[in-house]
Structures are given as C-alpha cells and as structure tokens.
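Missing here is one protein chain; the remaining ones are kept as they sit in the complex.
Chain naming follows the written order as A and B, and within any one chain the residues start at number 1.
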Amino acid sequence: MKRLLVVAVVLVGLVAVGAMAADEGPIKIGVVLPMSPPGAYASGNPMWWAVLQAVQEVNEAGGIFGREVVAILGDTRGVPEEARAATERLINKDNVVGIVGNYHSSCALAELDLFKNYHIPYIGAEPWADDVTAKGYDEVFRISITNSMYTDITVDWMVAAGFKRIATVHEITDYALGLEKKLTAAWNEAGIYSEITFTDVKTEDFTPTLINFSQWDPPADMMYGGVTGPGAYRILKQSYDIGLAPSPDTVFYGTNACLNPEVWEVAGEAAKYIVVTQIGLPPSAYTEVTKTENAKFQKAYGRLMNSTVMEGYDSFMLMCEAIKFAGSTHPDAIIDALEVMEWTGMRGTYSFLYGSTNPVPEDQPDYMWHQWPDVSEYLLQYTEVGQSPEDATVVWPPVFSELPEGQYFIPVPEE
Amino acid sequence: MEKTTLKKLCLFTGLLLVGLLIPLIVKNSYWLHVFAMAYFYGLIAATWSFLDGYAGQFSFGNIALVVIAGYTSGLLAEYTGLPLSLGMIAGVLAAGVVGLFIGYLCLRFKGAYLSLFTIAFAEAIRIILNTEHRFTRGPCGLHVEGLFNTTSVVPYYYLIFFILAVSLFVMYRMLRSKWGLFFQAIREDDEAASAMGVNIVRYKIIAFVVSSIFCGIGGVFYAHFSQMLTPNFGQIATMGLVIGMAVIGGVENLIAAALGGIIVQFGLEWLREFGAWRMVIFGALLMGVVRFARNGLLAPMYKKFIGEEV
Partner (left out) sequence: MYSPEFFLMQGANGLIMGCLYALMALGLTLIFSVLKVINFAHGEFYMIGGYTAYFLVSVVGGVNPLVGVIFAMAVLLVIGSLFEVSFLRPMHLGSVDRPAEYAILVTFGLSFFLQNLVLALAGPFPHRTSSFMAGGIKIGVLTLSADRLIAAGLSLVLMAALLLFVRKTWTGKAMRAVSQDKDAASVTGINPLSMNNIAFAIGASLAGASGALIAPIFSVVPDVGVLPSLRAFIIVVLGGMGSIKGAIIGGIVIGLVESLGAGLIPDPSRALAYRELYGLIIFVLVLLFRPRGLFGEAA
C-alpha cells in the first residue's frame, strides 16, 4: 500500500512537472495580415507595426504570467488559399494560443473552419463581411464594424443630409461587393438614385467613367468613390481634375484610405472638402489609451494611426487581456473570458454582448454573435489642405457633430 | 530486365513507398497540408513539362485551365443539384474542351506569340471570373464543398498522391509511345516534322488536350481541397511560379518537373520563416537557381542515376 502511494505521488508529480513544462516558454499569438502583393499591404503593414507596439508594451510590463508574449506573423497576401495555409501553419506548427487580425474578409471567411476545427480563439480586426460572425462559431469574435452596421449609419447620414443622386464606383473586392449589395438596397429603400459602376481595384484611369458621371443632368449630388488603396487617391484626383467632385454641386465621399497623409500627397487640393468615414472614436471622445498609443506610434513611424491600424493594436491587446483575465491559455478559458470581460482600448470599451451565455435574440441580426456592438463610426470632412484627420470637422453623427444643428456637411464654396 | 529500367523501377517504387508512408510518420496536419499542395503543384508542373518540355508548346494557360475546372465543378455544385462526382467530371471535361479550343487556336502561333496569346487568354479568364461576381462570387471567394466528411487532411493527402502517381504514369506511357517521338519532332522543328509526314496539327492538339485534362483533374482536386476559389489564384504570377517549378526540376523530364514542383512549394512554405523578406528571397533564389543550374537541378541528378533521359 505504501509503495502504491509512493508510485502515485511520483506519477502525479511527473505529470505536474510535465504540465508545467508545457506551460513554460513564451505565449505565442498568431497575427494574419496581408503584407505583400496582391494583398492590401498598405493596410496590413501598419497594422502589423501596431501589433509590434502592443507586444513591446506587454513584455515591458512583465509579459503574461511572467512569460514573454510573442506575435507570429502569417502573411495572407490577400489570397484565401494562402490565408488558410498561413493559419494552418500558425496553429499546427507554431502552436499559437490565439489568432488576431485579417484585413480581407475573403481571407477571414476562408480561415473560419480552421478556428472551429482546431478550437483556436480568433479576434477579427478588420474583416467587415457580416458572415464572419453571422456563422456563430464559438471561437470567432470581431471588433471591427460589419457591412450592415456601416451601411445603416452611413445611409442615415446620406438621408439626413438630403442626397438624392449618387454616382458610385465600387471596387471588385470581397468587402466592397458585400457592401455594395447593402448600400444599393438601402438607397433604393430611401428613394436615392444611384448607378453602380464596378471597377478592378488596380485600375489606374477612372476618367472614362467619371466623364460619364459628369454628363448627368441634373448633376449627381454625391460622388461615392468606393475604392481603397492607391485607387482611392486616383479616383479623387481624377474626379476633381474634370470638375466633377468635390464641387459646389457634388460632394465627394471617400473610403478610409483617405484618412492617410498620402491623400494630400497624391490628390493634393482635390481632398479638401471630401467626406470620409472613420470607424472609431472622434478626437473629442478619445480615451487615454487612444491618445498615448497614437502619440507613441506617430513618434515611431511618423504617421498617426487610422482606425484600421488601431484595430491591429486593439485586437492583439484584447487577446492578451483575455488570457490574463482567464488566468490560462486554454482556448475554452480565453473564449469564456472574452464573452464576459470588458476592456478599454484605442477605439472604445470592448465587450461582446451576445455569446453562449446570452444568445442572439430573434430580432437581432445573426452577425451580432460575438460582435462588439458599440463600434463607433463617424464622418469627417477636411476643411484645409494638408489637414490631419484629427483636425477635420466632424459632421456625423449628431452627438459628435461640430456643425450647427440641421447641417450635415459643408458644401464646397462657389469659386 | 534492363539495368536502366530496373533503376527506374526502384526509384519510382521508392518514391511511391515514401509517399504512402509519410502520413504515418508525419502527424502534424500543417505539414500534411503542405505535402498535399506540393503534390498538386507537382502535377501542374508535370503537365507543363509535358506540353512544353516534350511538345515544345510554351503555353501560359495551365493554371487558367485549373481554375476553369475548379470553378466549373464549384459552380455546378453551388447552382445545380448535380452530385459532386458528376460536377467534378464536368470540370475535367470543361478543361479538356477549352484545352482543345486553345490548342486549335495556337496552331498558328509559335514561340513568343504562343506564350503571349495564352497569357492573354489566362488574363481574360481571370478578369471575367472577377467581373461576373454576381455569378461566381468573384473575389469574395466561391465556397466549394469538401470531398470527405472529416476535418483531417489525410484522405486528401492520399487522394492527390494517388492522382499524381497515376497521372505521371499515364503521361509517361504516352511519352514513351510513338506520341512522345512525334512530340519531340514537333518541338525540334515542326516544319521538318510535317514534311516527314507527322500530322503536326493532330499531335499539337493532342498535347494541349492531354495537358489540359490533367490540369483539370488538378483543378477539381484543388477546388474541393482548399474549399475556396478566387479568380486571383489564376493570376499570371501563379503560372510563372509553375513554370519556375518545372524549370527548376528539369523541364524535359516529367518526374523531375513534378519533384521540382514539390520542392519549390516546400521552399515557399519554409520561406515564411523570413517574414516580410519571404518573396524577396524567393525572387533572388529563383534568379540564382535558374542562372547557375541552367538545365534544372533535378534532371541532371536523375540522368546520372538512371543513365538516360526519361
């Protein structure tokens, strides 16, 4: 009997040591982003820099449970098959405890099955397609806006501001296609006339289509430039050069690529008076975290973080915080933690309203599962050439707007 | 049995055995996934070797045919109630038919004109698949059902390994028959071949069709394995990669080309270690290998071992 006890103690001791050994070493978190062509590397790269900033901070504060935190990059190149390969590698070769990231919705959607099958928690940084969370996978969370939420807020503005004839160009990419369907439906419902022109995202010259738009009689009151990347600046400049928009008759609406300083370098004075969406808090509502992290980033990289870049920082930090809250790197513990915790990051205070303990009710859309419900979106308008987005005028929503009541945008003055 | 034949038999049996045993040794599903994709690329590289290395038709259309087959199978599954197997057969047939069409059009082209004509074709396919997104789902990706009711990679591994082995065998037999001689004659000098009575029209088209059918088989596998198709997979850079694989292996040797595909695919995955410099290093390596191993890396080794060409 005594011998049995000794053996049992020794066995338990070995198992405990074995388990501890398995829990030693750095905590690895995977990051999937488009870092090289043909992906949107101009977004993926700064998001990665933001992740590195987060990694440095976490480790300077002593890591998690005294262990170093390591971010491992998987370059999706914007191709879903590569995204799957990169994710497989992170999960099965690098043995990460969680994954954050994605800019491209198509890549995120291709990876979902892997998160489910291998039971790895995932926080989506910037994939907008509703389906990412609408599928209701336990492992999948999202802190970015969804196509539907974006459409609701943006169309509210368009209706309030009285736009009736919108000339649009949409790029043929995953997020834009999903968005276009919702926008068109919402515009139809609101009685807004629009003509949908699709374009390849790499198109250099939009002029033929813009010339067509400039023939509209009566003229369009808004030019919706639904192109991201370098195309966003080109379409703006070309639209301005032929006198279409921004003009006294026509407002130019640009994607969040227009939040970058490149908009001034490439489009120049064409960018004055454009309206741009920012998915995040307006400067008047910045948290302490927003201010400190943004200043730090600007010091290191010479540019401010836009909302997409902030999502890189926030998604990684949130994963770290979830591990701390859970007290463990076990996937179930992390998932449970994410479902109940709250954490204030750069874009607000994160929490996930609906999850396994609080299922999505019938009257709420499916995508609200594990979706951050308080994603803030605001619209800004540049009023000076070379202006930083932080100095631009906030025009929507009314609670943040800096315009007098009843005014929803600043019209371009007549020459 | 002749010595070279014996050596070949040993080599092929050896490779076959290794391939069959790998999933028993390698349990990590990431590596099995890489193997499966490597076999896929090996197959496409071999089809290119068949078409260019042997028949002298420098076509850029192989990946486009892969994509056509994949989308045919995927779209049929998405929009019709057709059982998967029929859809897959339709995919392969579609690739074969398009290959026939391309082969026929390419009869009048040689050298650079043929290459650029096929580039135009491949690009046109990509643009159409992208722009008709309401139908194909374009860059959002067409979701394609898997073939096995399991999350394990192992059945896919064995499937593509089997496909690769059988395809290589069939192509090899074709090349050892009089077809192979005709192809070579056409490659060397098609006018002289024609003067000597070789029906160059017939054999050029056969070369295209055979190559296309095997691309189609690969395409159908790829669609149901990766379970998501996007038109960008068919971009010219992917085809360039395949050509690189065949050339690095040894373009005039079917097996070497296939092995080239497998090795380059592993190389690409390994290069992920280098993070942001991955593709820079790949480009430099490609230039370096092509520059200093001008006739492929594997073909000379194979020749030395076997003592003759394939």
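The definition used in the following text is that a residue touches a chain if its C-beta (ideal position, glycine included) is under 8 Å from a C-beta of that chain, and two chains touch if they have at least 3 such contacts.
Please read these numbers as outputs of a predicted model, since none were measured by experiment.
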Contact residue for the chain not shown (choose from A:Val70, A:Val159, A:Ile196 or A:Leu304): A:Ile196
On chain B, residues whose C-beta touches the chain left out of the figure: 52, 58, 105, 108-109, 111-113, 115-117, 119-121, 123-124, 127-128, 130-131, 236-237, 240, 243-244, 247, 251-252, 276-280, 282-287, 290-291, 294-295
For chain A, residues in touch with the removed chain: 36-38, 41-42, 44-46, 169, 172, 195-200, 202-209, 211-212, 215, 229-230, 233-234, 241-243, 260, 262, 265-266, 268
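Convention: only the chains that are shown with their structure count from here on.
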Separation of chain A from chain B, taking each centre as the mean of its C-alpha atoms, in whole Å: 37
For the chain A and chain B complex, residues of the former touching the latter: 35-36, 38, 73-75, 78-81, 84-86, 88-89, 91-93, 105-106, 109-110, 113, 117, 129, 172-174, 177-178, 198, 200
Residues of chain B that touch chain A when the two form their complex: 28-31, 33-34, 37, 127, 130-131, 133, 138-141, 143, 151, 226-228, 230, 232-233, 235, 237, 269, 272, 275-276, 278-279
